[in-house]
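What you see is the complex with one protein chain gone and the rest in place.
Chain IDs A and B follow the sequence of writing; residue 1 opens each chain.
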Amino acid sequence: MSNLVSFLVVFPLLVGVPLAFVTRGKVRNALVVAGGAVIALASLATAIAFGNGSAVFFGLPGDLEPGLAVVAAEAAIALVVIVVSLQHGRRLAPVLATAQLAIAVWLEVTGRMPAADPARLFGFDRLSMVMVLIVGIIGTLICIHALGYMRDYQRTYPQTGGRRQAFFPLLFLFLSSMFGLVTANHLPLLLVFWEVTTLCSFLLIGYTRTGETIGYAFRALNMNLFGGLGFSLAIVLLAAQPDGLDLARLTAGPAGAALLPAIALLALAGLTKSAQLPFSSWLLGAMYAPSPTSALLHSSTMVKAGVFLLLRLSPAMAGSAVGNLVAFTGLLTFLFVSFVATTEQNTKMVLAYSTIGSLGLIVGSAGVGGAELAWVAVMLIIFHAVAKSLLFLVVGTLENRLYTKDMEHFDALLSRMPRLSVLALAGIAGMFIAPFGIVLAKWSAIRAFLEVPGWQGAAFVVILAFGSALTIFYWGKLLIKVLSTQAVDAYHRSVEDRVTGFEWFAELSHAVLVVILAASLGLLSESIVGPYARGLFPGGTGALLHLDPAVVSFMVLAVLFLPALALWSWRKSAYDVNDFYASGRTTNGEHAIAAALGGTRAVTLRNYYLVGVVNGEAVFRAGIVVCGALLTGMIVAGVVLRA
Amino acid sequence: MNPILLAPLFLLVAPLFGGLLTGVDRVISARMQGRVGPPVLQPFYDLGKLLQKDVRPVNPIVEPLLLGHVVFMALSGAMIVGGVDLLFTAFVFALAALLLVLAAGSVNSPYSFTGAERELIVLLASEPFFILMLAAVSKVTGESTFAGVLASPERVAPILPGIVLAFLLVATIKLRKSPFDISTSHHPHQELVRGLTSDMSGRLIGWVELAHWYESALLALFVLLLVNWSPPLALGAFLVVYFLEILVDNSTSRAKWQLVLQSTWAVTLVLAGGNVLALFLLRS
Partner (left out) sequence: MSFFSRSPWILHYDGSSCNGCDIEVLACLTPLYDVERFGIVNTGNPKHADILLVTGSVNERNIDIIQNLYRQMPDPKVVVAVGACACSGGIFARAYNVQGGIDKVVPVDVYVPGCAARPESIIDGVVQGIAALEQKRAKVA
């Protein structure tokens, strides 16, 4: 185990370093594909070696001690932050980074940092297994997709040409740190990996180095460093507690009052990383990064690190004021951003809001706690990772082909790009159609909230009821655009042929994964997620999936039957997409209507954005205020309860 | 009776029920306007004719989507009586409704598209209520299946007055009665040339009609969940509700979608949400 995890952490770096010097496209392609394949296989091997049993703990190979290496790593991170920030004349980030470094040094110098148990530096349980598989497989697929995507991206943004070298090394550095993050058990070690992911995210958001993206990159950096500072403070508090820095022992059961402030600070770090309100704006800015970045960091893995930590904390905070406030923050975030998403026209932004919302559901489940909700959280992590990553990749490809991210320009996508549309449909279906995992998780969450006593339970149920309806609305609008049909000339139909093989491979694999995961939901629940949830909150019995898995499989089949039917009817029937009713006026091939006084008028159809009913910006601001107040309350509650 | 046997029974009986209901509705509406109206079996004649007519779909995906609409609408009812978790069926129901929206949206013509968007508004307006209602029913009875709720000694409606009131409003929309700029009722008073079905012909309209019958039967099942102690009383209550809806429809023929969205959400939040809140405070 120890060797395998070390391999997962080290190997991506070994691939990344030579990539920084490769300039020939063919060599880069070969390196990324081969390296990715090895990483994916290694993550599978790790999962198999783990054998899906109870948690195991281990240290570095040869029982090495981390010792000063942790401080050295933090110093390196701080140095990079300070140098880059000062280059751009930014002040806040260096202050935050220096503060963190100062804390680490102070702990070490004054001898307050207790020695780590060399045999418990890392831990591996079912949740780690799930995360390792997501990072290993989805991560690899996204890297492969990026090979095709970045080639076209460079054409659109030629000014980034000189920095191409850095892109793939950063992706692999990120994979390495992510593997470390999900397996670390010693909190200071976890913090190092945590900050490396922050750094990767920062550098990737600012990839094009235009004034706009640099601003967003620093926003992301500041907010995440702020969360990291919370993490550091938590370590200070925990260093004084016996076994405080051992994550598994710390979160073995409900935290006592003495530990609550530290738990609250760790939760704060988790909330910033998973972009919950009031910190959501960094993830919105992060959408200016190239799409593979959005898929890898900002939907399927890095933001999941935040909810991963919160889920780890779940047994410790469940039932306490901290847990309740975390739950409200998450669920209200879900409600607020779903509202905002209905008014958003930029597809990538809709995906971002939906990501924040889904993360909010996970945060809410982790905050409330209990086996059922732990089950919900892990299910959401898995299904969201695959479906949302797929959507980001498809939108990325579309963006390169159509030069737009505007939902309204995806008109008649099914006619123009049938194959990409089918992939997009798979992703959207995975996000909100009935038998797929996310909806099942949402439903199970409502069921579980019914058991929560008092007004909180009622509030949770009401929030979920309205939030779900909003989700249906904004996905429905996107679906209408994708599914609309129109006559398309040969030139526009040929656009799809220019999508690269790398992109097809990655997206198709994702789509297949979406379907396979949905169909094997019962198995997944019984063998991995269920046992994990039961282990996290022992005591309950009975199935966590309140549905016959056969019903789920049947519904998946029924849903898959529709595209099959469509394909069949496509071959067979005689139809004329221009022959629509226009009050008797004739219509023609350009989707235009004969005008009364001669000539034609083009038909332009625009979705509803609830203008005049919902003001997106005001809702977002309200969300920041409300959730900000909740978080302040959370920290205060932690401190007050301790006193 | 074995719930697994009830599911096929529902599949057979529901269209008869829904069709008859529509027939009676048309007669009563006519009487309210001082007319005689069509025969009670008229909806079945219409369906029979529609299935015999030639079809010219505007695109190849309309019909598969509509078939999905019918199948999932029927399935959500069959799932309820067949013993699948009640709350889960709310999501199947939503999927069914969505498929109709997509079928109309796929046509990409001015009337159909606008109809689809407005139907999506209807979905947005009504979905929270159905989730809340089914959640509240489960909470009151402590049961999560249809048979369980019917067998429960707990009487649901008296404990959920807010939900019952909100149901009246939401049913108006779901039965396609009001508002006039959304509904696809048979009355000539609605705009958009029926929007949703503007570009559908022959059996395609037949599918929409059939799904609507299943939907009516589904709403009747919901009433049965609320009036869980006496099925005959539930049927009576449903018919009274339906009569009220016809009355509302014939007297408020100019309500528009903005009003409907806002008012439905307000009613759902205040009445249904308040009811759920009271329930949680008193019951736990």
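The rule we apply is simple: a residue touches a chain if its C-beta (ideal position, glycine included) is under 8 Å from a C-beta of that chain, and two chains touch if they have at least 3 such contacts.
Since the model is a prediction, treat every value here as computed from it, not as a measurement.
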{"item": "Candidates B:Gln33, B:Ser230 or B:Gln262 - the one touching the absent chain", "value": "B:Gln33"}
{"item": "Per the touch definition above, residue among B:Val55, B:Leu168 or B:Leu233 touching the missing chain", "value": "B:Val55"}
{"item": "Touching residues on subunit A - with respect to the absent chain", "value": "579, 581, 584-586, 594, 596"}
{"item": "Footprint left on subunit B by the chain that the document does not show", "value": "26, 30, 33-39, 42, 45-46, 48-49, 52-56, 186, 188, 193-194, 197-202, 205"}
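We take it that only the chains that are shown with their structure count from here on.
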{"item": "Whole-Å gap between the CA centroids of subunit A and subunit B", "value": "36"}
{"item": "Contact footprint of subunit A on subunit B as seen in their complex", "value": "56-61, 63-65, 67-68, 71-72, 75, 79, 84-85, 87-88, 91-92, 94-95, 98-99, 101-102, 105-114, 116-117, 120-121, 123-125, 127-129, 131-132, 135, 138-139, 144, 193, 198-199, 258, 261-262, 265, 269, 273, 276-277, 279-281, 284"}
{"item": "Subunit B-touching residues of subunit A, taken from the complex the two chains share", "value": "411-412, 414, 433-434, 439-440, 442-443, 446-447, 450, 453-455, 457-459, 461-462, 464-466, 468-470, 472-473, 476-477, 479-480, 483-486, 546-548, 551, 555, 558-559, 561-563, 565-566, 569-570, 573-577, 579-583, 587, 591, 603, 605, 607-608, 610, 612-613"}
